[in-house]
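Have a look at the structure below, then the notes.
Excluded from the complex is one protein chain; the other protein chains are retained at their positions.
In order of appearance the chains are A, B, C, D and E, and numbering begins at 1 in each one.
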Amino acid sequence: MKHSKRIEIVIEQPLADRMIATLKKLNAPGYTLVRNVGGWGDRGTRRADELAGDTSNCLFLIACDDPEIVQRITAGVQPLLTRSGGICLVSDCLWLQH
Amino acid sequence: MKHSKRIEIVIEQPLADRMIATLKKLNAPGYTLVRNVGGWGDRGTRRADELAGDTSNCLFLIACDDPEIVQRITAGVQPLLTRSGGICLVSDCLWLQH
Amino acid sequence: MKHSKRIEIVIEQPLADRMIATLKKLNAPGYTLVRNVGGWGDRGTRRADELAGDTSNCLFLIACDDPEIVQRITAGVQPLLTRSGGICLVSDCLWLQH
Amino acid sequence: MTGAFLSNLSSPPLLFFFLGLLAVLVRSDLDIPGQIARFLSLYLLFAIGFKGGAALAVSDLGGDVWISLGLAMVMSALVPLYSFFILRRRFSVPDAAAIAATYGSVSAVTFITAASFLDAQGVEWSGYLVAGMALMESPAIIVGMLLYNRFRQNGNANNRDVRWGTLLHEACFNGSVFLILGSMAIGWITGPEGKQQVAAVIEAPFLGVLCLFLLDMGIVAGRRLRDLYAQGSKATRLPLPMMVVAALVLPLVNGGVALVVGAGLGLPAGDLMLLTVLAASASYIAVPAAMRLALPEANPSTYLAMSLAITFPFNILFGIPLYHQLATWLA
Amino acid sequence: MTGAFLSNLSSPPLLFFFLGLLAVLVRSDLDIPGQIARFLSLYLLFAIGFKGGAALAVSDLGGDVWISLGLAMVMSALVPLYSFFILRRRFSVPDAAAIAATYGSVSAVTFITAASFLDAQGVEWSGYLVAGMALMESPAIIVGMLLYNRFRQNGNANNRDVRWGTLLHEACFNGSVFLILGSMAIGWITGPEGKQQVAAVIEAPFLGVLCLFLLDMGIVAGRRLRDLYAQGSKATRLPLPMMVVAALVLPLVNGGVALVVGAGLGLPAGDLMLLTVLAASASYIAVPAAMRLALPEANPSTYLAMSLAITFPFNILFGIPLYHQLATWLA
Partner (left out) sequence: MTGAFLSNLSSPPLLFFFLGLLAVLVRSDLDIPGQIARFLSLYLLFAIGFKGGAALAVSDLGGDVWISLGLAMVMSALVPLYSFFILRRRFSVPDAAAIAATYGSVSAVTFITAASFLDAQGVEWSGYLVAGMALMESPAIIVGMLLYNRFRQNGNANNRDVRWGTLLHEACFNGSVFLILGSMAIGWITGPEGKQQVAAVIEAPFLGVLCLFLLDMGIVAGRRLRDLYAQGSKATRLPLPMMVVAALVLPLVNGGVALVVGAGLGLPAGDLMLLTVLAASASYIAVPAAMRLALPEANPSTYLAMSLAITFPFNILFGIPLYHQLATWLA
């Protein structure tokens, strides 16, 4: 088990592709993506799975054991969040090496 | 980055609206909701996405930097969990301010 | 609130049943399962929700207050991850007793 | 007798129900995606409601219509009453109340399968019965909660007062009841020309969609049977034998009551058979959803497993030809 | 006048839209699963596109076709221009630009509902208008962004340059535009025999699918209206009265402009009515998606709520019969 960080990011579904490109550019080791997620925040209610063109979020989970990359990811993600809202949380975890 | 708590709550999908009302009443800063989630616990298997009227859970993720509100949410949620089962986990995290 | 661990496991959707059997055999207290989840790692992109027979992951969340069971679960899960890829993270949390 | 019995069993919808059960038996990973199954059931309610409404528009709403609708609602309130007192002896109060409400209510798909059985046999049935089906969903839920409230031990840990507001709302405005009654109203307003415009969607594909829906029902019922068999849920010990007996006896008792009362009122054979099917059927979508909100103390592994894994298969495989035969004799 | 009005209101699709609104009003949990609603809308675009293309294959593409298509694109660029300057007085620059783009663009379902209204009335309309619909989606987005870029205060916190690449791509290749134009091309290539092969899917079930789709639209619009009413979003104070007025006035102004110009060009009654509907309709899928990417400063609780919860219901309930009546007089 290796001491690492887990990064959780919630942004609007339409921005998923741009977020993926950013993560790859900052060579994140990988990501897990939960699509079509609901939520509520400053910008009102986002009911996932609705027809109108604006109502879903998506949740990224990124495990990363290199603190330097973690720092770069949080910095790289900030402008996207400032523009379109959402959250980014960083917490400690142990990563099972297999 | 601000020291905060992340609250994870798993309850039955039919109770989602009541949980949202509770969170808003206790002025949680926001929530992210993953709907139609499966699980297994004391009350048996909950296969998400099935026809019969009882089989899905939903997962709430709440970031909250005010310990007092965190305390109020966990207390406010307890009766719902006692009645219909589910779990509530609280863990530490850093919240990216944007 | 009880000091516990939260285990997050991401594996391929086709292995979900085998993972559930393993968790029950190692008498995990329960699990919450988010199905049909996307991701990217060493084995390339997994776009959830696609026709071809290989493209979805699933995310397990397991709360467990018994460190011994936690240890057994991470050991029990390792061979599956070595074979088919995926991640397993363990982090601390407080579990609301209800 | 065996004629009706065999022709029911060999109709495509029933055979696909068997295929679903078989898929679970051989552990095949055949699975109808959840949103599709939910939409197929909405389609069936939309189509049967619209056709019922259009039929009402052309039929004169004579006196006996209101009598039968009244009878249906009385049955939906009466059945939980006597069922509760039978069940209370073997089940906990919350479980007994939930099972009573489940069996007082109806299963739309059992009604739909019975109706297409009658169509295949060329037996007439009146459109207003679709309204009867919708009206029978709610009374049972309310009576069930009244019984629970009346007989629950005060020592219950969380001495919680029943939220009558949410309960009444859930009973009358749940998705299925709302869609059936809404489609009926629209079918009634637009009448035959309206039906003609949407005929290609509500008429021809109906039976094919029913086949796909019953394939999914077979899979879902099969999974419940397997869980029941393994007495899945960790903690609670389920009174399995008692559940099986109740799940087979209740439909026959409730069906018998409706048969006798309906025949007494001189209902024609087709209508009598469908009324019996409604009384004998048990809800597995609307009532369980209401119970999750209003009566969480009841364990769904009892009432939902009974209605979905035992009563539903019993009714569509054996009940339908049986009630048809009895209704023909008595009408 | 009231004849067309009443017959529109009592057509099955419209009644199911009402049923959807009613479901939200009585807080019923009736809900069409999200993937199904998205597929129903893809089906409608696929079917109307294919039929439009097949109609084009047999009709001679005379001069006036290109004039009308040109007019449609000009409208899509012109409308946002004057709308922006009206809106700017009461809304922020980002919101005004987003609303202008939304109302310059079109709602495919409003067009489809109007087309089936004409079919029910037996009024002819030409297939190329489906191409007009597709062509009107993009110009409005581009003009909206030009206006935003031109008039935004430089003091904006994140002085961000507009990504013209992504914007143009999003405007021209978003899913709906691509599917309509693609299906039209295939309908045109395969012509009548192609249409004959797939007729059972694109012809007969069309109206029935439209009913189910409008049921979902009623639910989605109803929820938006309820949110608007509760002025849901925590932080931002919405200029509610101004939004309602704009959402009702803009369609009439834009529709009026198209009516006058179209009549001037001597378009036949059916085509004139559909062109007016396109000008009067506002986008609620394609433009909001583009705005999320290119103009996040604009708050969707304004432009999306206006087009989905106010303008869409207004157009299909009152607009369609009104524009039909005016087009018949003027043509």
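Note that in this section contacts are C-beta pairs under 8 Å (C-beta built on N, C-alpha and C of every residue); 3 or more make two chains touch, one makes a residue touch a chain.
Note that the structure is a prediction, hence the values are computed from the model and not measured.
Taking the whole complex into account, name the chains on display that the unshown chain touches.
Taking every chain of the complex into account, the missing one touches C, D, E.
Return the single residue from D:30, D:73 or D:162 that touches the missing chain.
D:30
Could you tell which one of D:3, D:70, D:192 or D:208 touches the chain left off the display?
Of the listed residues, the one touching the omitted chain is D:208.
If the hidden chain were put back, which residues of chain C would touch it?
Considering the whole complex, chain C reaches the absent chain at 12, 14-15, 18, 36, 41-45, 47-54, 79, 82-84.
For chain E, which positions touch the chain that isn't shown here?
Here the touching residues of chain E are 34-36, 38-39, 42-43, 46, 169, 173-175, 178-179, 182-183, 185-186, 189-190, 194, 197-198, 200-202, 205, 289.
By the contact definition given up top, give the residues of chain D that touch the hidden chain.
10-12, 15-16, 19, 22-23, 26-36, 120, 204-205, 207-209, 211-212
Following the convention adopted for this analysis, only the chains that are shown with their structure count from here on.
Give, as an integer number of Å, the spacing between the C-alpha centres of chain E and chain D.
Centre-to-centre distance between chain D and chain E: 41 Å.
Please work out the Cα centroid separation of chain A and chain D, and write it as a whole number of Å.
Roughly 45 Å, centre to centre.
Taking the mean of the CA coordinates per chain, how far is chain B from chain D in Å?
Those two chain centres are 33 Å apart.
By residue number and range, which residues of chain C touch two or more other chains?
Those would be 34, 91-92.
Could you check chain D for residues that touch two or more other chains and list them?
Touching at least two other chains: 34-35, 38, 289.
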